[in-house]
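As you look at this complex, bear in mind that one protein chain is not there, while each of the others sits in place.
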Amino acid sequence: MKRDKLVAFLFILPSIVLVGIFVYGFIGWTGVVSFVNWRDVFPDYTFVGFRNYIRLFGNYRFLISMKNTAIFTFLFLVSSVSIGLLLAILLDRKVRFEGFFRTIYLFPMAISFVVTGVVWRWLLNPGTGGESIGINLLFEKIGLSFLKSGWYTDPNIGIKAVVIPAVWQMSGYVMALYLAGMRSIPTELYEAAQLDGASVYQVYRYIVLPLLRPITLGAVIILGHISLKIFDLVFSMTGSGIGFSCDVPALFMYDTTFRGNYFSQGAAVSIVLLLLVSALIVPYMVYTIRSEVRR
Amino acid sequence: MLKKLLTVLLVLSLTFAFASKLEIFSWWTAGGEAEGLQELIKIYNKLYPNVEVINATVAGGAGAQAKAVLKTRMLGGDPPDTFQVHAGHELIDTWVKTGFMEPITFLYKEEGWERVMPKGILEIVSYNGEYWSVPVNIHRANVLWYNKKIFNQFGLKPPKTFDEFFQVAEALKAKGVIPFALGTKDGWEAAHIFETVLIGKLGAEGYKGLWTGKTKWSDPRVTDALETFAKMLKYVNSDHPARTWDEACALIVEGKAAMTIMGDWAVGYFYAKNFKDFGWVLAPNNEGIFDALSDSFGLPKGVKNRENVVAFLRILGSKEAQEAFNLKKGSIPARIDVNKDLFPEYQRSAMEDWQKHVIVPSVMHGAAAPESWVTEFKDVISLFVARPDVKVTQNALVNIAKAHVGQ
Partner (left out) sequence: MKTTRVLLYLVLLFFVIFYLLPVYVLLVTSLKSFQEVSLKTMWNLPTRPSFESFVRAWKGDKAKGLRGLSQNFMNSVYLTIPATLISTLLGAMNGYVLTKWRFRYSNLIFAILLYGMFIPYQSVLIPLVRVMQKIKLYGTLPGLIMTHCVFGIPITTLIFRNYYSTIPTELIEAAKIDGADFLKIFTRIVLPVSPPAFAVAAIWQFTSIWNDFLFGLVVTPNPAVQPITVALNNLAGSYFVEWNIQMAGALLTALPTLLVYIFLGRFFIRGLIAGSLSGT
């Protein structure tokens, strides 16, 4: 028994050590940098307390980028979950060519965010001088001109337009999660419900959806962390956008660190992002642990 | 058999031990730039065939990605043997003042470059009485490009002053042509244009003084520049946030827009699109001024292959290399003793101007101010495009300048 515990510990030790150094060590380093006066390529470790953070929260661009991330995350999560769920429900209805549909919906995950960003930049370019291009042109051609929009060139829309490629890329994954979840629901539950005379709608509303709640939570966590860290997609698609309407903290951090050489400010942004992420994951951990104790 | 294998291995390992390297770091990844770099490497390898040249390049954002990687490497303790850097404050403030570079005044003296390069560029590459990098090429930022066909069609003359500019713009607008093509996706383009407006309103000395503290940012001429720029923005294409500078130039190629202000790398784009019908004048009110930026290479301290780097730098400043490189890249040599007749029309005229015009350093492309200032300047102007509030913007510019030259 003792020996087993030892082997178990050895099994998990490499991961703990590696994560300890590469994640926590680096977070520590970032934290230290955020509290010093490093504003040039040459490192300067003079301690300045919270000054970088105070400056950060007075920085116009930073505040906008935080607002944008909040908007983006909310829209991205809601849309991905809704579309993923919708597609899963549809495909669960014994559809012909299910494999074909599933593959099509899933494949965008195979593409990198950089490529996605570039193509959607083209697609959502509204055109100029009275001439539409991209999606706007399509809408025109099929008679749905009222759907035309300035997309990300419109400062009131900005980052909301970036939600579209993000959903394009990840909703298939959410669909796969839900589909898997639905398929693991024991058929007896379905049969019992049908025997009781429940309609399709009622089956989904009162049996299936509640059982899918843990999946929703898991999807939210994974999508949420992608959303908070989002960089590649915005970088290649819109950059900061007009009036910083597409700016996100990761982009701001990259710019201020590697273009402006303001390393301490970049570090402060990273720490703020990490704290935000913690706000997401801690409840999830608590929930998972509690639900397992129940089992 | 084993003995033979061992001997071969021994010889190979000895060869590897003596074969030295030269790592060149740049963002010249494709098109004319990459070809030009190949020419340089060819010339180098002809003289030093035993040196393995590692062409470490990073594309993207006119060097923004490369600079990020460079900083990561320098701070991580893995400097490349030599790296592409904009001549001027980008180099001086980022790497020289912080002690990462070795002066190369000795090269200038040995090769006699002081005699064949204009004073303007020598000023840009010097600091504290020493020279710090070799300018390989010169690009000009203050050029106004226009679609000749459109202008001829409507009987318009390319504008030389701001007044003429707005007259032409009004006429074009009335005819349904986008007067001015702009692409702001990468964030620096608007500031690039504003730079030329500043030059136009303040003149060479006034503009230079902005970055040294001699000219105050609260100067009424700066206000005028902002107001003029705001007016110019009324004549641009509405989808500019979606377009990069070249996609904006595409509007000119397609005949949908008539003018744009951009550096002369636009020529490379027009040629690649097979578009020959373009004309150029200097940006409004920029007569006699050469707004210059330069790609250069220096000597980092403590590099492993110092001899190879020095040899490479020597070649970079030579007539042969400057001709070969710039012919491919579409820029002009920093040296003035190069054969002009080898070059196409635009470059020839630029080379003539290079010798005659007053040279000012470009701010958006690293010559006039340190990177932190450039980034803040860029961000402020980027915001101005969305919200042309002259007073707020001018105040911001004043404050930013205070932080850098303590006005």
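Chains here go by letter, A and B, matching the order in which they are written, and residues are numbered from 1 within each.
Methods note: a residue touches a chain if its C-beta (ideal position, glycine included) is under 8 Å from a C-beta of that chain, and two chains touch if they have at least 3 such contacts.
Predicted model, so just to flag it, every value in this text is computed and none were measured.
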Which of B:28, B:180, B:211 or B:377 contacts the chain that the document leaves out: B:28
Sole residue of A:158, A:181 or A:241 that reaches the chain not shown, by the stated touch rule: A:181
Contacting the left-out chain in the complete assembly, out of A:16, A:54, A:144 or A:192: A:16
Touching residue (missing chain; options A:54, A:78 or A:115): A:115
Residue in contact with the excluded chain [from B:55, B:223 or B:349]: B:55
Interface residues of chain B (partner: the chain not displayed): 23, 25, 27-31, 33-35, 37-38, 54-63, 65-66, 69, 72-73, 75-78, 80, 243-247, 250, 254, 265, 268-269, 272-274
Residues belonging to chain A that touch the chain removed from view: 3-5, 7-8, 11-12, 14-16, 18-19, 21-27, 29-30, 83, 86-87, 90-91, 93, 95, 99, 101-116, 118-120, 122-123, 125, 127, 131, 133-134, 137-138, 165, 168, 172, 176-177, 179-181, 183-184, 214-215, 217-218, 222, 225, 228-229, 231-232, 250, 253-254, 257, 266-267, 270, 273-274, 277-278, 281, 285, 288-289, 291-292
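In the analysis below, only the chains that are shown with their structure count from here on.
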Approximate Å spacing (C-alpha centroids) for the pair chain A, chain B: 37
Touch list for chain B against partner chain A, complex: 64, 67-68, 71-72, 74-75, 93-95, 97-100, 176-178, 184-187, 237-243, 251, 256-257, 370-372, 374-376, 379, 382-383, 385-387
Residue ranges of chain A in contact with chain B within the complex: 39-43, 60-61, 121, 124-129, 131, 150-153, 155, 238-245, 254-262
